[in-house]
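Removed from the display is one protein chain of the complex; every other protein chain stays in position.
After this line comes chain A, so read on.
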Amino acid sequence: MTYRPLALAAAFLLPALPAAAQGQLNLYCSATLEWCQPIARGFERESGIRVNLTQKSTGEMLAQIRSEARNPRGDVWWGGTGDPHVAAGEENLTQPHESARITELHDWAQAQWRQTQGRTVGVYASVLGFGFNTELIARRNLPAPRCWADLLNPAYRGEIQMANPNSSGTAYIIIATLVQMMGEEPAFDYLKQLHGSINAYPRSGTAPITAVARGETALSLSFVHNAAEEAAAGFPVGHAVPCEGTGYEIGSMSIIRGARNLPAAQQFYHWALSAPAQIIASQEAKKLQTMANRGVPLTDGAPNMATARIIDYDNARFGASAERRRLLGRWDREVGALPR
């Protein structure tokens, strides 16, 4: 029997590309489209390999990769918060890989790669912080928040939003960060106190900062780069990195188990860790995240991971699904179920 060429539906994707293409790559991208497209085109220019790009949020992408597990359609999964990447690794949906460039990366990126036995590597990091509406704060004579402790100020009552950790990975990182910084019991005490000041736990992780931008709430717990993006769009949004220290998410990259274009996937993996590939983010996509490659300069206005007090985030422990379920269960019982 002749061996049927591997890419099935993928063969139909993006038909009108140069005939000179040498092979193809199905790229699953979980960053924003503004970022995914330059990355895909950049790799095409570099390698001559045709890239079929599919962009979805991290959670949706994990759901898709899981559904396709018996007949994978994607080759590389690039971008998006690290926990779903780690979960995919746990479920054996991704495969380990080692690139020679691993030593060029920041420690946090290397650490994630080691902790996941090489299944996932960090490509960028985003720092957790506060976003606030500068106009609303001025109108109500509220101080701008600087530290985690400031948020318990009774003046903020009913003015803070945080996403629901049951649905949002961002909110889960907040809980995990507090547990690592304060210890589990004090962290939950803090969350219980904070509960009284929170006006809503929306389902989506970016909903709180959108609400801040449009003046619907004064404060949000969000990634700093999201706040900066709203400010860049013209909204009166300020941001702060908590003074006691904070956690971060690692935008990650994994090779999907059973990738049909494995050599192309490995070539992309190698390329995506290089400084020129990562400069695309700051130059073309104007992203404020910190890139994993040490050779990439920081974008203007981006928080500096070296100077901000960043905790040593334990991806192995807090990315594992059993620990996640335990913490979320505890949050549900002790915080979410409290009256407001």
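We take it that contacts are C-beta pairs under 8 Å (C-beta built on N, C-alpha and C of every residue); 3 or more make two chains touch, one makes a residue touch a chain; residues count from 1.
Just so we're on the same page, contacts and distances are computed from a predicted model.
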Complex minus one chain; that chain's UniProt name from "Acetone carboxylase subunit gamma", "ABC transporter permease", "Cytochrome d ubiquinol oxidase subunit II" or "Phosphoribosylformylglycinamidine synthase subunit PurS" is "ABC transporter permease"
Among A:I39, A:A87, A:I137 or A:I160, which residue is in touch with the absent chain?
A:A87
For chain A, which residues touch the unseen chain?
1-2, 4-5, 7-15, 32-34, 52-57, 59-60, 62-64, 66-68, 70-71, 73, 83-84, 87, 136, 164-169, 171-172, 199-204, 206, 210, 213-217, 229-230, 233-235, 321-322, 324-325, 328, 332, 337-340
